[in-house]
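Note that one protein chain is taken out, while the other chains of the complex remain in position.
So, chain A:
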Amino acid sequence: MSKEIRDLYEERLGRYQATIALEKTDRMPVATGSNYFAEVYSGNTNQETIYDSEKWLKAEEIFIRDFPEVDVLRNNRIWAPLYDAVGCKTYKLPGRDLPSKTQFQFVEEEYMKADEYDILINDPVEFMMDRFLPRVLGDMAEPGSTRCRMAFLKGGMAQMMMAQVMRNRSIYLQEKLGMPQPMTGAFVAPFDVLADAMRGLRGILLDIYRQPDKVLEACDVIVHEIAHFALSTADPLKRYPIFVPTHKACFLSPKQFETFYWPSFKKTLEILINAGYTVRAYLEGDWGHHWHHFLELPKGKLILDIDNQGDIFKAYETLGKHQCLAGGIPDSMFILGTPQEMKERVKLLCETVGKEGGFIINGGCNIPYDTKPENYRAMIDAIIEYGTYDSSYKCKPKVAEPGSVEVEALNKQRMVTPWEKKLEELGNIMGEEDLIRRPWEMLESMGYNWMWQWVM
């Protein structure tokens, strides 16, 4: 990496990290998490972006060339060949089930039955392997069949390929273009694990009335599964936040939120923070009745994206100066508005909620696919004009201790075949046990966490 590119990378990352930590920066970062507009701007179809990693990267290169003020780009969890290899049913994908230029869409079904809570609670492995995965992954519909066994094999291989795609891309963006990531790794809140892919919204709402204790018990179990999953997908160098989209909190009353959603979500967030990470949470829908709870978490550890239905000014009143906030521009303004409207909106945000840092101007958790380029350009120009605090100041990236940290509140990683069992089978170990144990446990963990991605 040339010095020039390294400086650029550090300047961008430092600006982003300092904003999250509520520290001084030279200017407000241009730091959307889900910049859906980026590849579309460069001429990609949505299908090309999720199927062809070369085209994805090429598109990003064009976007970065034209919008060099952007500080981070961008999250994309989906590499479609993995989804095809196992026949994942939870998404309709562009080019496969939808027209190539449409965005991917989540399909909610009841993949867990109302009477299966005890199995999930008492034996998550059995639940995932024998109930959930065969229902949610079409190629595994018949456990034990040749096709199913092949799907596991292909799924594991595709996972490694996807990890390679993501890693190569991250390194390329960093070393060739000086571009950091807005987040790396992801999870969903324990309640959403149940409410999205397992029970669905209808199912979970019936459950919180009909069997509330089971829902709570299940959430407590899921905390550890999902925290391990999040850590297994996170940036080992801890530079970037872990991503969590939140889906069903906006349907709940404050009391339901406090009872069913928050305790296990809070616990998961605490585990990740204690492990040395920051978290970027999309507060989808209107969180106005719930967001004060983020005051309970340590200061400067979260970026909270406020959705279009949330009131950015009220969010700032409650949470500003405690957690970094992002948002403030309605999605419709990117698509239907004018550069002048955009400029005025950004100016207003910079003069109010963005005045003292710890704030990122963004759409409602995203920049829409159909954004008019002139509106996006107007947003950036206005951020530079009105969101510069001290242009002589230089931010430096934070240095984190890499590697995993033991977190007391986190249960040990569950494994299908723990080392103790394997050791018993092996009998006497002739050489050094650790040399055998470590990779054994690493692969067990990888396999185990692989299962949990399908709840996303």
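Basically, a contact is a pair of C-beta atoms (placed from the backbone, for glycine too) under 8 Å apart; a residue touches a chain by one contact, two chains touch by 3 or more; residues count from 1.
What we mean here is this: contacts and distances are computed from a predicted model.
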- Item | Choices "Paraquat-inducible protein A", "Sulfate ABC transporter ATP-binding protein", "V/A-type H+-transporting ATPase subunit C" or "Methylmalonyl-CoA mutase C-terminal domain-containing protein" - which one is the UniProt name of the chain not shown | "Methylmalonyl-CoA mutase C-terminal domain-containing protein"
- Missing-chain contact among A:Met1, A:Val125, A:Ile171 or A:Leu206 belongs to A:Leu206
- Item | Chain not shown: contacting residue from A:Arg77, A:Lys92 or A:Lys398 | A:Lys92
- Query: Which listed residue, A:Ser170, A:Asn274 or A:Gln309, touches the chain dropped from view?
  - Reply: A:Gln309
- From A:Gly14, A:Gly155 or A:Gly285, residue that would touch the chain that is not displayed: A:Gly285
- Quickly run down the residues of chain A that touch the omitted chain. 92, 98-99, 102-103, 105, 107-108, 201-202, 205-206, 208-210, 250-254, 256, 285, 289, 307-309, 330-333, 335-337, 368-370
